[in-house]
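Left out: one protein chain. Kept in place: all the others.
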Amino acid sequence: MPSNPGDVILFVILSALTVAGGLAAVLLRNVVHCALALTGAFIGLALLFLRLDAQFAGFAQILVYVGAVAILVVFAILLTRSSETPATGVFSKTWLAGLVVAAAVFAVLAWAVLQSEPALPHAPGEPQVSVMQIGNALMGQYVLPLEIVAVLLTAAMIGAVIVAMHEKKETAK
Amino acid sequence: MSPLSGYLLVAALVFAIGLAGALTRRNAILVLIGIELMLNAANLNLIAFWRYGPHPEALTGLMFAVFSIAIAAAEAAVGLGLVISIYRHLKTTDLDEINRMKG
Partner (left out) sequence: MTSSFAENLDQIFVLLKHWIVALVPVPLQPLVGAVLSVAAIIVVFATLFAIAVLMERKGLGRMQNRYGPNRVGPLGILQPAADGIKALIKEDVVPYNADHVVHFLAPIVLVVVVFMGYAVLPIGRNMTFVPMDAGLLFYFAMGASAELSVFMAGWSSRNKYSMLGAMRAIAQMISYEIPLLMTSVIVVMMTGSLSLDKIAEVQNQYTWGLPHWFVFTPMGFAAFVMFAIAATAETNRSPFDLPEGESEIIAGYFTEYSGFKFAEFFLGEYVAMLSISGLGATLFLGGWSAPLEVLNVVPSWFWFVVKIMTAMCVFIWMRGTLPRLRQDQLMNFAWKFVLPMTLLDLMVAGLWRFMGEGILRWVVCSAILLAAYVIGGRAGMKREQFGPRSYRYAE
């Protein structure tokens, strides 16, 4: 039972923002508008994280996704000249199959969630998570994943630069 | 309907939208946008279960989500680098036309 109608209204508004952003991101014709709608979806998700008392994850989501991934997507759109609308339409030939698959996935997931309603945990206390606890966890229990993610990010950075770099000598084919 | 199932339904909906986008659009970059939406939906799932689960002070869900954000950023960088490289080779990002292995 929701404790406060204000909470429910806020959750509905934020979810509507996120879902609307996601829908716009896959349905709009102009690719740059899609990227900007994706940013809206990211912000809606960050606000949902903040509602769930995960402040560190929410701010990290804005910093990483809106501040870096969205800019990356936009740069890629500009560098591949996708900002002009193609003449042959924006949906591929097999769009119906994709839509059916996605709808089936959603149906299965929603059925699973609604079916297992009695088994889900209800009404917990609010976790008081301070940044110091997160720092201690990162340096204590999660130090190995942290170092591995650091190596992964370095490898990804070097790999992305090499993949997208100009070849020095244009070999004639 | 409990708050947790509300968040899980929203996450499932965003996941399905991302999947639909990745499967139906022509442009390669939109496939990557769909993938980012799917990763974000999974993050929302993780944080919702962390918050309403039995031991939120163990920080497991939160840490998982933060690492997932970092890895998704790395994967987006490499994926977009690949798209740029394909564009440079084949002069198109239309996935319906990139259907032969020999470039």
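We call the chains A and B, going by the order they appear; numbering starts again at 1 in every chain.
Here is the rule we use: a residue touches a chain if its C-beta (ideal position, glycine included) is under 8 Å from a C-beta of that chain, and two chains touch if they have at least 3 such contacts.
Values in this document were obtained by computation on a predicted structure and should not be read as measured data.
*Asks:* Shown chains touched by the missing chain?
*Replies:* Visible chains that the missing one touches: A.
*Asks:* For a quick check of understanding: of A:V26, A:A70 or A:A160, which residue touches the chain that isn't displayed?
*Replies:* A:A70
*Asks:* Any idea which of A:A20, A:I62, A:V101 or A:L152 touches the chain not displayed?
*Replies:* In the full complex, the listed residue that touches the missing chain is A:I62.
*Asks:* Over the whole complex, note the residues of chain A touching the chain we left out.
*Replies:* Contacting residues on chain A, toward the hidden partner: 32-33, 36, 39, 55-56, 59-60, 62-63, 66-68, 70-71, 74-75, 78-79, 83, 130-132, 166.
The rule we apply is simple: only the chains that are shown with their structure count from here on.
*Asks:* Using Cα averages as centroids, what's the distance between chain A and chain B in whole Å?
*Replies:* Whole-Å distance between the two chain centres: 6.
*Asks:* Which residues of chain B touch chain A in the complex?
*Replies:* Residue list for chain B touching chain A: 1-10, 12-27, 29-30, 32-34, 36-37, 40, 43-44, 47-48, 50-54, 56-57, 59, 62-63, 65-67, 69-78, 80-85, 87, 93-96.
*Asks:* What residues of chain A sit close enough to touch chain B in their complex?
*Replies:* Where chain A meets chain B, its residues are 2, 7, 11, 15, 18-19, 22-23, 25-26, 31, 34-35, 38, 41-42, 45, 48-49, 52-54, 56-57, 60-61, 64-65, 68-69, 72-73, 75-77, 79-82, 86, 88-95, 97-99, 101-103, 105-106, 109-110, 113-114, 117, 120-124, 127, 129, 133-134, 137-138, 142, 145, 149, 152-153, 156-157, 159-161, 163-164.
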